[in-house]
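Here is chain A:
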Amino acid sequence: MTSLAHLATADGAATAATGVTAYAWLLVALPLLGAAVLLFGGRATDKWGPLFATAMSWAAFVVGFVVWLAMLGRDGEDRAAHLHLFNWVPAGSFNLDAGMLVDQLSVTFVLLVTFVGSLIHVYSIGYMEHDPDKRRFFAYLNLFVAAMLLLVLADSYLLLYVGWEGVGLASYLLIGFWNHNPAYATAANKAFVVNRVGDFGLSVGIMIMFAAFGTVTFAGVQQAAEGGAGEGVLTAIGLMLLLGACGKSAQFPLQSWLGDAMAGPTPVSALIHAATMVTAGVYLVVRSSFVFDHAPNAQLAVVIVGAITLIFGAIVGCAKDDIKKALAASTMSQIGYMMLAAGLGPVGYAFAIFHLLTHGFFKAGMFLGAGSVMHGMNDQVDMRRFGGLSGAMKITWITFGLGWLAILGVPPFSGFWSKDKIIEAAFIGEGWRPWVFGGAALIGAGITAFYMSRLFFMTFHGTKRWQTDGDDAVHPHESPRTMTIPMMVLAVGSGLLGLVLSLGGTFTHWLEPVVGGHEEGEHPVLPVWLLMTLTLLLVAGGVLLAWMRYWRDEVPQVQPTGSLATRAARRDLYQDDVNEGVFMRPGLHLTRALVFADTRGVDGGVGGLAALVGGTSSRLRRLQNGFARSYALTMLAGVVVILGAMWVIQ
Partner candidate 1 sequence: MPAMTVLSAPALATAFKPADVDYSAIAPMLIVIAGALIGVLVEAFAPRRHRHVIQVSLALVSLVAAFVVLVTVSADEAHRGGTLAQAVIIDGPALFLQGAILLMAALGVLTMAEKFGGQGADAFTPMGAAVPGSPHEAAALRAGLATSEVFPLTLFSVVGMLLFPAAGDLLTMFVALEVLSLPLYLLCGLARRRRLLSQEASLKYFLLGAFSSAFFLFGAALLYGYAGSLYLADIATAVRAANGALEGLLLPGVVLVLVGLLFKVGAVPFHSWTPDVYQGAPTPVTGFMAACTKVAAFGAILRVVYVGVEANRWDWRGGVIAVAALTMVVGAVLSVTQTDVKRLLAYSSIAHAGFILVAVLAFDRTGVSGTMFYLVAYGFTTIAGFAVVSLVRQGGSEASHLSQWAGLGRNHPVVAGVFAFLLLAFAGIPLTSGFAAKYAAFAPAISFGGRSGVALVIIGVLCSVITAFVYVRLIVLMYFTEPPAGEVVVAETASPFTTVAITIGTLVTLVLGILPAQVLDLAERSSQFLVK
Partner candidate 2 sequence: MSNPYVPLLFLLAIGGGFAVFSVGAAAVSGPKRYNRAKLDAYECGIEPTPQAAGGGRVPIKYYLTAMLFIIFDIESVFLYPFAVAFNQLGLFALVEMVLFILTVFVAYAYVWRRGGLEWD
């Protein structure tokens, strides 16, 4: 019970869980049970498995809802509860309990993950209806929900790491779900390996915490950080955590996997690669606010990463013709906004989470809409072959349109309430920072308006660029109810959630006990009304430009060559090429000799690093020549060197 005592003294906020909160472990257990039943039940569960998994996910939502209600019943200061699960690693000096921290932040995530997750389970029933392996699919979905809930409910970095790896694994399994297609398998592999780079950062960060503070619980680290730990240590921890966050949240420079991850089934893209998992990095930064608040340099790095990514993603989004990849670029960019907000410190934490929440709704809704379009168009993803679908798919058009208005930040839709606040917050500060970061956020809003409108118009408006007869005939039709109802629910969220939660600052007050309040009296360098007007003007400009080019004018069915900038953006601003040039080419030269069945398994920068290691490896391998005499000589040389070195040192 050491860590429990720790918590109590640390901030006085987390009290032992009682009542329904004591059953919070069910949140993880229920979906896990679902996954286990479906995976081990085998073919016997084929028939009712998907329904069972969906029920488990809804059950988790109900538990989360009840826990939330119970929390509302308590006063602001008493709302955080700590649930001790079991003594996890009880070995002397590194005692660690597994426990859950049920506070405002984690409950927000629990509600988001279980609600959106459950809707996507329902949607998948329709979407995956004809897939022979759908049982496995639902098992993985449940596994994902369980891991994600563990991630957000963990009370220590180590337990969070378990959930972190769990969602990575589930995402890997789901991206590669249609693994009969080698390209998809490659994408899965790339996602996994890039994520390992991020995970490496997280694990080193945890190790530094352990080395410096002797504890890895949130409460313990908070106590240490606030109790005057060295800024150098905190900066190191912060940078390592940021590296982890970059991997998971597809932030610069580890963003290259998200586009490829769109190979997975669309519900997966909606749940994991838009609404929940990719936001785990933001969660990590906000949860570690106590570290970043005391390490200004690491905090600055977070802002920079966020600003770069939001512009980067927006530019890439302008050039993509694949509807899912364009949405992925947009996700990257929106998470850039959240990262930026999270890096601003107490001013921004609440808005980061707020935007995360609204984004979860409208982006998931749009992904489901994209899936619905693909469903009706024979799995076509090229937007140049869409156009004028608004008539054929009314519900999809309206729900998608609501999401579009939300992401644009048009009042009174959700995005307006969250994104505008981030732009305002970015303009707070002194010196060059507000101008650079605020400017980036402002310009990003304009570009976002352009590419999202481009996407929307190319898909639903303008001329029809598809045939109902001939070789590639398609017959667009509205999707079944199981798919449209979740879309409608999410569309309602896209429309209203922001307004409801920001009335009287409800949401920011709600989060205040966890992330700290934003002090009154800090004002942006420009007046708020001016910022709002500027934003809306830029958005209107973006929409207008898109309208002229993609609705009014004819959209060519074949991709035009385009300017240099367009070509660069199409190729993800040469990210893979940079990776290839810097890491892979030199590595490849080293590994000419390396013949392996699966060299194409991993591409990009990851393959480059691997190739470098592989090159060293094949050189070292020559030492292993199979002659016992050489081996004996190696041993002898080793002994002589060690003895000699000791002699010299003495």
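The set was built so that all candidates are chains of the complex that A comes from, given by their letters.
Basically, a contact is a pair of C-beta atoms (placed from the backbone, for glycine too) under 8 Å apart; a residue touches a chain by one contact, two chains touch by 3 or more; residues count from 1.
If you're wondering where the values come from, they're calculated on a predicted model, not measured in any experiment.
Undergrad: What candidate from 1 or 2 touches chain A in the complex under consideration?
TA: Of all the numbered candidates, the touching one is 1.
Undergrad: Which of the residues in chain A come into contact with candidate 1 in the complex?
TA: Residues 86-94, 158, 161-162, 165-166, 169, 176, 179, 182, 185-186, 188-189, 192-193, 196-197, 200, 203-204, 207, 210-211, 214, 594, 596-598, 601-602, 610, 613-614, 616-618, 620-621, 623-624, 626, 628, 630-632, 634-635, 637-639, 642-643, 645-646, 649-650 of chain A touch candidate 1 in their complex.
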